[in-house]
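Can you read through this structure? Questions will come right after.
Apart from one protein chain that is not included, each protein chain of the complex appears where it belongs.
What follows is chain A.
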Amino acid sequence: MIKIQGLQHTFAIGKKGKERRVPVLKGVTLNVEKGEIVAILGKSGSGKSTLLNILAGFMAPESGSVKVGGNETTTLNEAQMANFRLESFGFIFQNFQLMPGLTAFENVELPLKIKGMAEHERRKKVQRLLEEVGLVAVADHYPNELSGGQQQRVSIARALITDPPILLADEPTGSLDSETEGDILKLIRSLNQSLGLTFVIITHDEEVANVAHRQYRLHDGELVKGEKRHAI
């Protein structure tokens, strides 16, 4: 499903002219199969987010190749990449990234609006999904009227609404307490099992990584396979 090969990226840090070159990714290679949950662990600043941002097409790598479903994405232009994201990825962010001016319902509806789906059709679809993730009661709440766990559920629903094959999560439980974290991890696992969705989860937390089928550790710009392979 996802094939990353020889991915390299270097940041230039500091003032122009005297910048320091900091290699963050030094040839990362990773394969993710369909229906798999893969976790990428690493200390803060190890380059996990950079890896995910490149995979998502938010930035271009210095070199290397990223193939998603057989398509090379590093050569797409901005507009093509936007389309590709709309079709292939759902995003779960650490701080949810909900639109403050939209209700839970409207937040989930937003990607379908961008896609251009007709109103009656998308309303049905959103309603059904909200039922599935247990958000019907708070559908007309605004994000600031929701708990952290509820907000993350809304954001997961928004990621799922376009039926993307792949979900990318950057520290999905980073802003949640441990009890709510457990709920979200359960939800991720059940979505993986019932819908066969592929997950790439980035975390610094071993606990969270345990939800994955396979774990990798990013260290010194290189990706090494985690010791334990967790069976669910």
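Quick note on the criterion: contacts are C-beta pairs under 8 Å (C-beta built on N, C-alpha and C of every residue); 3 or more make two chains touch, one makes a residue touch a chain; residues count from 1.
What we mean here is this: contacts and distances are computed from a predicted model.
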Protein that the absent chain corresponds to, by UniProt name, given "Cytochrome P450", "DMSO reductase anchor subunit", "Acetoin utilization transport system permease protein" or "Adenosylhomocysteinase": "Acetoin utilization transport system permease protein"
Residue among A:Pro61, A:Pro111 or A:Pro172 touching the omitted chain: A:Pro111
Touching residue (missing chain; options A:Asn95, A:Ser147 or A:Ser190): A:Asn95
Touch list for chain A against the chain that is not drawn: 53, 56, 58-59, 78-79, 82-83, 85-87, 89, 91, 93, 95, 97, 99-102, 110-111, 113-116, 118-119, 158, 162
